[in-house]
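A protein chain is absent from this complex, but the other protein chains hold their places.
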Amino acid sequence: MLNPILQVQNVSLSFGGVNALKDISFSAEHKSILAIIGPNGAGKSSLLNVINGVYKPQQGKVIFKDKSWDQVVPFEAARSGIARTFQNIALFKGMSVLENILTGRSLKMRSGLLSSAFYIGPCKREEVAHREAVEHIIDFLQIQHIRKTPVGRLPYGLQKRVELARALAAEPDLLLLDEPMAGMNVEEKEDMSRFVLDVNEEYGTSVILIEHDMGVVMDISDKIVVLDYGKKIGEGTPVQIKNNQKVIDAYLGVTD
Amino acid sequence: MFYREAGQFKASYKEDQAILPISQDRVGLILILIFGFFAIPLFASDYWLTAILIPFLVFSLAALGLNLLTGYAGQLSLGTAAFMAVGAFAAYNFELRVPQMPILISFIMSGITAAAVGIAFGIPSLRIRGFYLAVATLAAQFFIPWLLVKVGWFTNYSSSGVITTQPVTIFGFIFDSPSRRYLLVLSIVVILALVAKNLVRSNLGRAWMAVRDMDVAAEVIGISIVRTKLIAFGVSSFYCGVAGALYAYAYLGSVEPDGFNLDLSFRILFMVIIGGIGSIMGSFLGAAFITLLPIFLDIFINEAAAILGLKLAAGITSVIQLLVFGGLIIFFLIVEPLGLARLWQITKEKLRLWPFPH
Amino acid sequence: MSFFLEVLIGGLLAGIMYSLVALGFVLIYKASGVFNFAQGAMVFFAALTFVGAQEKLGLPIWAAFPFSLALMILLGVLTEKVVLRPLVNQPPISLFMVTIGLTFFVEGLAQLFWGTKVYPLELGIPDEPIVTTFENWGISLAGVPIVLQEINSFDLIAAFVAGILVAILAIFFQITRVGRALRAVADDHQAALSVGIPLKTIWAIVWSVAGFVALIAGLMWGARNGVQFALTFVALKALPVLILGGFDSVLGAIVGGLIIGALEKLAEVYIGPFFGGGIEIWFAYVAALLFLLIRPEGLFGDKQIDRV
Amino acid sequence: MQQDGPKGNVLLDINNIEVIYDHVILVLRGISLQLREGSIVALLGANGAGKTTTLKAVSNLLQSERGEVTKGYIAYKGDRIERLTPSALVKRGVVQVMEGRHCFPHLTVEENLLTGAYTRKVSGRVLKADLEKVYTYFPRLKDRRRSQAGYTSGGEQQMVAIGRALMAMPTMILLDEPSMGLAPQLVEEIFEIVKTLNQREKVSFLLAEQNTNVALGYSDYGYILENGRIVMDGSSAVLANNSDVKEFYLGLSTTGRKSYRDGKHYRRRKRWLA
Partner (left out) sequence: GDSPDGGGPEAVDTQFFGVTGYRVGPYGPSGAPIASGYIDYLRLLNERDGGINGVPVSWEECETEYNTAKGLECYERLKTRNKNGPTAIHPMSTGITYGLIDKAPIDKIPLITLGYGRTDASDGRVFPWVFPLMTNYWSQASAIVRFIAQKEGGLSKLNGRKIVLLYHDSAYGKEPHGILEKESENLGFSLVKIPVPHPGNEQQSQWMRIKKEQPDWVILWGWGVMSGTSIKTAKKIGFPREKMVGNWWSGAEVDTLAAGPSASTGYYAASMNLSGDHFAVVKEIRKYVYETGKGDDESYIGTVLWNRGVVQAMLTAEAVRLAQTKYGATSMTGAQVRWGIENLELTQSKLDSLGFGDMVPPIKVSCENHEGPGLVRFQQWDGVKWVAASDWIVGDKQLVRTMVEESAANYAREKNLTPACLDR
C-alpha cells in the first residue's frame, strides 16, 4: 500500500491577529479526489497556498510524495509535481490562450538562451513537440476555437477552463483547484466535473479541490475535509460528511 | 478583402509557429528588407543616411532592448542610456586595449559587458516592483556616467572626457561612407531583431510575459523569477550595449559620458511606449516616430510659416515643436494606449473584415 | 562636531525643499495610481507664470499669485478633460507615458507664453544666514558654543510651509470622504466608477491641488535658482524622496525628504572627497534603492497586495 | 416583450442595443429588455453570452473598457441614460455590483463600505447606522472590518462588493453574479437580502447569474441570452418549467437531477442560435 501522496501535518498559519489555519492535519491518497469545503474565510485557499509554498506556515509540515518540507518555495513545489489554479483567475492577461498553456509546460522545456535566440535544432523541435502536447489538452478541454484569443477578452468561465488547461500542461501528480466551477452554470459545471474526473481517471492525477457547490463536491470527491474558522471540523467520505452534525451546523445548513 | 488569411491553411504546428504565419505579412517584410538593403543605399542622400536612417536603426535597437525588458518582462527601466554608455565605452576600450581586436567581436563584447552590468543593476528588481523599480533604475542612470567621467581610464584619460571612435574595419573593408555604415548597422539590427523575435516566441519569452503579467502565478507554475528577471535584464542590456556601441561607432563617431543622459533614456522609453509595449515591430515604429517627428516638425513648421507669410520669432519654432510633439504623444496614447503596433493590428483586423463592418 | 551638525541641519533643510516637490507627485499618485512625470514641468510652468505675469502683464506681486493659481487650476481641469478622461482604467504605464507627453506640452506652453529667459524671483524673504548660537538657546556642546550659520530664514519659512501643506494633505487623505474616495480611485478606477465616485471632478480637483503645490514649490525653488527651464530638474531631486518615503504617503514625502537631504549632504561632505566628489548625483538614489531592498514599498507606502 | 406581472411602471427599458468593444468586437447584437419598478429580473446565459456587457451598458462602465453602445437606447425612468456618467447614474440610484469582487484592496473593509455611500450626503450617524445594517447582513465583515480588503478571502471580498453597493441606498441594483464564490448558506442569505430589499425598500434588481436555480427562484422574470441575443424570456416560473431551460441551465433531465459523475463525455451542444 502506497503512502498518501500528500500529508499535511499540524499546520498552523496566522496573519497578524487572524488565525487562518489552526493545527490542520489530513492526507490525500494517490489518485484520489479530495475536496476541501467550508464557509467563506475558513482558510481553504490559505491551505492550498501552504501546500504549494505560497504561504509559509508557522507550524507543521507538508509531506509530498514522501518528501517532507516545512520551507518550500512555489517554484520547487511545481517542480516536484504540484500544479494549481487560482480562486481569482491568475492568467497571464497579455498572452493568448495557447501561450498561456504553453507557459504551463515551461518546467519541461530545456532549450537555452542561445538555441532559443536562433531558434535552431533542439529549440525548434522542442517547441513543436510541446505544441503537440498542448494541443491534446486543448482538444481535451474543448477550447480549440479560442486558441489564439488573448485571454483578457474571454468570458469568466472560459478563463477558468484555460487556467485548468495551463495547470494540466505541467502534467502534475497533484492538481490543486481553487473553486474551479465558480461562476458557471450547470452545464458548464458538468463539463468541468467531467474534465476533472477524466484527468483523475486517465492520468491518475490526484486532485484537491475547493468548491462551494455541494452537488459537485458530493458527486465527484472521494474524500472531503471541512474547515471552519481555520479549524478542521470534519473529514470523511461524502456520505459521512453529509451526515456530520457539526458540518451541517457550520456550513451546509439544512440539506435539500 | 485584401488582407485575408482565409484559404491559408497550416498543415503542421511548425508552420503555425512560424514568425509570420500570414503570407501577406511575409511578402511585406521581404519587400521592406529588399528595399532597406538595396534601394536605400543606392538612392538615399547622405543626409538621410547619417541624420535619419542610421540613428533610426540604432535607436530601434535600443528600443528593442528596452522593449524586451519593459514590454515583455514587465520591468520598467529608466536606465537605458546608461547601458548604452557601457556598451559604447566597452567597445572603445576593447578596440583600444586588445591588439588586433576585430570590431564585430568588440561589438559583441560591448553587449556582453553591458549585459553583465545590466544584470548587476537588475538585482533590485527581485524585490522592487513597478514605479519604485523605475525610479531605482535611475541609480544606474546617474551612477554609470558619473563613473565614466570620474575614472579617466575609461576615456583613455581624454581631458574633455570625449572619446573618438576607432575606424570600423571588417576583414580589411573600411566602413567609412554613410551608406556602408548604414548597411553595417542595418545588418546587425536585422539579425538582432530576428533573435529578439525568436526569444520572445520561445519558452523564455513566455516566461518573461508570465512574470510580467502575474509573477506569483508564474512562480507557482514553476518559473524561476530570479532567473527570468535577471536574464531579461541581461538580454535587454546586451541590446542596449550593442546599440550604444553602434551609436558611438556608426552614428556619432565620438561620444562623451554625459551624452548618455536621462533624456536619452526617456527618448527610448517613448519609442517603446509610442510604438507598442511588448511588440518587436512596435520598437521600430516607435523609433521611427520619435526620430522623424521632430525633424519633420522642424521643417514643416518653418515651411508652413513661410507659406502663410508668418514671421515666427526665433526659437518659437522649437517651442511649437515641443508643443506639437507632446500633443501628439498624448493624442496617440488616447487613441490607442497600447501603441502604434496595436493600432496597426486593429487596422489589420478591420482590413480583414473590410468592406463589412463586423 | 559643530561642522557635522551644520551639515546635518543644512541637509535636513535642503531635504524639505525636495519634499515640497515630492508632495505634488504623491498627491497625484494617491489619487489615480499614476506617476505624474509632468510634476517638474508644472513647477516650472507655475513659477514662470508667476514671474511672467509680473514682467509681461505688469501684474503686481499680490495679483500674480492668484493669477498663477488660476492658470494652474485651468491646467489641471484641462488635463483631466483632455488627457485623463479618455484613459480611465488603462494600465498605469500608459498613464505614466501620457504624463510624459504632458511634460513636453506644458514645457512648450510655458515657454510659448512667457519666453525662454531667466527671471530673478525675489519673494522678499531674506535668504541670508541667521547667525545664532545654540548657547543663546541654552545649548552648547561640551562648553563650546556652536555657531549655526546654516539656519537661514528662507529655509525656515520653506520648512514651515512644507509642514503646513503636509499636515493639511495628510488629514485630508486619511479622514475626509473625498480623501477616501481618492485612495479608492488609485486602487481600481472601474470599481470607483461603479460606486459613483465622479472621477472627473475628483481628478480635476486633485490636479488643481497638485498645481497649487507646484506653484508653492516653484516659488521656493525659483527664489533659489532663478525662474528658468532648469526648474524642471527639481523633479529629479524629489524622486529618491518619493521612493524612500513611499509613493502614496504624504508623511513619507516629508520624512523621506529629511532623510534624503541629510544623508545626501553628509555623504557628499564626508564620503564624497574619497571618490573625487560629486557623488550626490547618485547617492540619494542608491541610498533609497538599498532601503527599498529591505522595504520594497518605502517607509510609509502601501504594500503591494498580491493574494492568490 | 411584455412582462406578465402587473407590477409597476417600466423602470429600465433597454431597446435593441448593440455593443462593440474596441471598435471591432461586436458583443451584443440587439438586446431588448424591460424591468418594472419593484421587480427582480434575471439575466441567464452561458459564459460569454453577454450578461456582464449588458449590465455594464446600463451602468455605463462600458466606456472605461473601450466599449460603446452603437445602436438602440437605454432609458431609466423614462430618461435616456447612455450618455450619463456612472456617477450620475449612482446619484439616480443605479448601482452595479461588478463581477469578480472588485473591491479596493488597500482600503480597509470598512472604508470600502463607506466609499459606497460616496454620493450620499448624509450625516455620520446615518452612515454608522447603515454600516451596522450591512454588518448584520454580513457578520463576517464585522470581524474583518479593520483589515485591508486585499487580504480578505474571496468570499469576504464578494460580501464587501455587495455591501458596498447597499451603502449607496440604490433604487436599482445591477447584480453581477452575486453567488460566485459564496458558501451555499450565504448564497441563500444573499438572495434573502435581495428579496427583503425588494419587498421592504422597493429596490429593483437586474441580476446576472449562473446559478439558475436560485436566480429563477427569487426573480419575477427572466431573460436568456445566447451569443449576444435574447433567445427566450418569460416569467420565472414559466422558465423554470421549460424543458430546455431545465436541461441546460438547471441540470435536470426528465429523470430528475443526475450526478455530475454521469456527465456525457462529449456533450450535445444544442443552441438556439449558432
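Things worth noting here:
Read from first to last, the chains carry the letters A, B, C and D; within each, the first residue is number 1.
The definition used in the following text is that a contact is a pair of C-beta atoms (placed from the backbone, for glycine too) under 8 Å apart; a residue touches a chain by one contact, two chains touch by 3 or more.
Given the structure is predicted, the values throughout are model-derived calculations rather than measurements.
Put simply, the missing chain touches B, C once the whole complex is considered. Among C:R177, C:K200 or C:R224, the one in contact with the hidden chain is C:R224. From the set C:P66, C:G163 or C:G277, the residue in touch with the chain omitted from the display is C:G277, counting the whole complex. Although one chain is hidden here, its contacts on subunit C can still be listed: residues 3, 6-7, 10-11, 13-14, 17, 111, 116-122, 127-129, 149-150, 152, 154, 221, 223-226, 228-234, 237, 264-265, 268-269, 272-273, 276-281. Taking the complete complex into account, residues 45-47, 50-52, 55, 146, 149, 155, 158-162, 164, 251-259, 263, 294-295, 298, 302, 306, 311-315, 317-319, 321-322 of subunit B touch the chain not shown.
Please note the rule applied: only the chains that are shown with their structure count from here on.
Distance from the subunit B centre to the subunit C centre is 32 Å, each centre being the mean of its Cα atoms.
Taking the mean of the C-alpha atoms as each chain's centre, subunit C and subunit D sit 44 Å apart. Put simply, the C-alpha centre of subunit A and that of subunit D have 28 angstrom between them. Along subunit D, residues 151 each make contact with two or more other chains. Of all residues in subunit A, those touching 2 or more other chains are 45, 54, 86-88, 90, listed in ascending order. Within the complex formed with subunit C, the residues of subunit A that make contact are 45, 49, 54, 86-88, 90.
Those residues of subunit A whose C-beta lies close enough to touch subunit B in the complex are 52, 54, 73-75, 77-79, 83-84, 86, 90-95, 99, 102-107, 109, 111, 113, 116-119, 123-124, 126-128, 131-132, 135, 166, 170.
Only residues 29, 35, 82-83, 86-87, 90-94, 96-98, 100-109, 111-112, 116, 236, 239-240, 242-243, 247, 275-276, 278-279, 281-282, 285-286, 288-289, 292-293, 296-298, 301, 304, 306, 308 of subunit C touch subunit B when the two sit together in their complex.
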